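Apart from one protein chain that is not included, each protein chain of the complex appears where it belongs.
Chain nomenclature is as follows: A and B, assigned in order of appearance, with residue numbering initiated at 1 for each chain independently.
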Amino acid sequence: MPVTVKTFSNVGEAAAALSSDRGARYFGGGTLVMRALNEGDLSISSIVRAQDQALLRIDASGPRVTIGAGVTFARILAERDFAFLHAPARSIGGPAVRNMGTVGGNLFAPNPYGDFAVALLALDAVVSVQGGFGARDIPIEEFLQSRERQAGALVLSVSCQKPLAAEAFHYRKVARIKPKGGSVITLAAHLPVSSGRVLGARIALGSMAQTQVRAKAAERALEGRPLDASSITAAASAAVEGTSPADNALASGWYRREIVGVHLRRLLSGQK
Amino acid sequence: MAKTALQFRHNGRDVAIFVDGGTNLLVALRELIGDMTPKFGCGQGGCGACSVLIDGELHLSCLTLAESVAGRSVQTLDGIKDGPNLHPLQRAFADNFAAQCGYCTPGMLMAAKALLDRNPQPSREEVVEAISGNICRCTGYEPIINAVLAAASGRARA
Partner (left out) sequence: MLELRKDIFADERDDNLKEIGKGTQRQDMLGHVTGTSTYFDDHKLQGMLHLKVVRSTHSHARLRRIDTTEAERSAGVRRIIRAADIPRNLNTLLSLINFGKDDEPSLAVDKVRYKGEPIVAVVADSPREAYEAMEKVRVDYEPLPAVFDVEEALKSGAPVVNETYPKNTFTYYDVYDHQKLRFGDVERGLAGADHVLEQRYQMSPIEHAPTETNGSIAAPDTNGRYVVYTSTQALFFSVDTCAKILDVPSNTFHFIGGTVGGGFGGKVDTITEPLCILGAMLTGRPVRYVLGREEEMQYGPPRGAERIYIKDGVMRDGRIVARKVRAYFDSGAYTRLSSYAAVKCAAHLPGPYTIPNVYGDVYCVFTNRTPATAMRGFGVTAMDFAIECQMDKLAHLVGMDPMEFRILNAYRDGDMKAHRREAKNTALIECVQVAAEKAKWPLREEFRRASSRQGGGGERAAVSPTPRDARPQPAMASQQRTSYDRAPVATREPQPPPPPPSSPPRAPAAPSHGATRFSSVFGTRRR
């Protein structure tokens, strides 16, 4: 049976179609769903599209930014107000993938992908989801942890606070191929500093567990302390805590555990 | 299962086809329109061999739902020549030995065209970035980069 394509003009109808059919998958930029179809994934019997301008909305004017789920990485890179997100956006794919892949889709991208979601996790983003019973906001951490169960929901947008200072946000993707390649590990850290002390530290890791995770032990090592050699060392040695990286073609789980602290140290101390 | 009617511009010409649900643009171009210039390399977004321009923007046709190009303009390598004359990029690729097996060449040329269309005088780093989604397994990146730079500088025979 060919796949059924259902195209809707508004997100509500699309969300209803999505939640009523277990074989339905939302089709965003195509880099995940079309790939699955090309490899013969029979669990997808229909694809749902929404041609709703709401999904392309960008609100970058205030301190809190909102990005429609259908916004591509190329569009992020074209927005000066999103400068803090340029590094993660640029680290994804080549130009064609960035022209296609969307912010919403990245929330569902499995390892070794999903780098943008690592940045969003460090920024404490909120995911706005349209379910069968209306829209609701889910903290990104909770969303990622329950990702398997979110397949029937339609992501509308993500929002987060802009970092108060550009230097408070750090991002690094470790890949074997430059400038493009899957993630060996991906790190993002948001470390707002107030009166010389880190307050509200957030450190997120990609490819270090089944989904993107926070390095909470490393966050605790920095919380309330100045960002200096000793706190960075403490954070680096705690980075591996609570992670469960798997082996894949890019690296072994062992290797990931070995390097995560090294890269966190370099990231926080501004080394290349 | 009914097929879906689809109209779009293909290399400056209006075309109409009927597609099965879930058909990707690469299959539509190759099997329904007969334009064999975009190639299948991976079906995953990893190789760039199927790269085409959609409304001037670089896309991977193997990951593009055919229906999504309704009413839009698709350009492939088959559409970049000027009559019998090679496009400067094609000439530069030939002059600089920028093709070996030739399989990545159509996608590589489209990625290079996407770059030069918006940035006619790119730096070497910008060229590298522009073709970073295109894999050449005969490992001829250096001649490819040189060819794109040559085309940009007008050094290629037009």
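The working rule: a residue touches a chain if its C-beta (ideal position, glycine included) is under 8 Å from a C-beta of that chain, and two chains touch if they have at least 3 such contacts.
Values in this document were obtained by computation on a predicted structure and should not be read as measured data.
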{"item": "Missing chain: touched chains present in the view", "value": "A, B"}
{"item": "Residue in contact with the excluded chain [from B:Gly56, B:Gly102 or B:Gly154]", "value": "B:Gly102"}
{"item": "Touch list for chain B against the chain that is not drawn", "value": "20, 22, 30-31, 34, 36-37, 39-44, 46-47, 49, 76-78, 81, 86, 90-91, 93-94, 97, 99, 101-106, 109, 135-138"}
{"item": "Footprint left on chain A by the chain that the document does not show", "value": "1-3, 38-40, 42"}
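In the analysis below, only the chains that are shown with their structure count from here on.
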{"item": "Inter-centroid spacing, chain B versus chain A (mean Cα positions, whole Å)", "value": "29"}
{"item": "Complex contacts: residues of chain B adjacent to chain A", "value": "1, 4, 20-24, 43-45, 48, 51, 57-60, 62-65, 67-68, 111, 114-115, 128-134"}
{"item": "Touching residues (chain side chain A, partner chain B) in the complex", "value": "1-5, 7, 27, 29-31, 34-35, 37-39, 46-47, 49, 74, 93-97, 99-100, 179-180"}
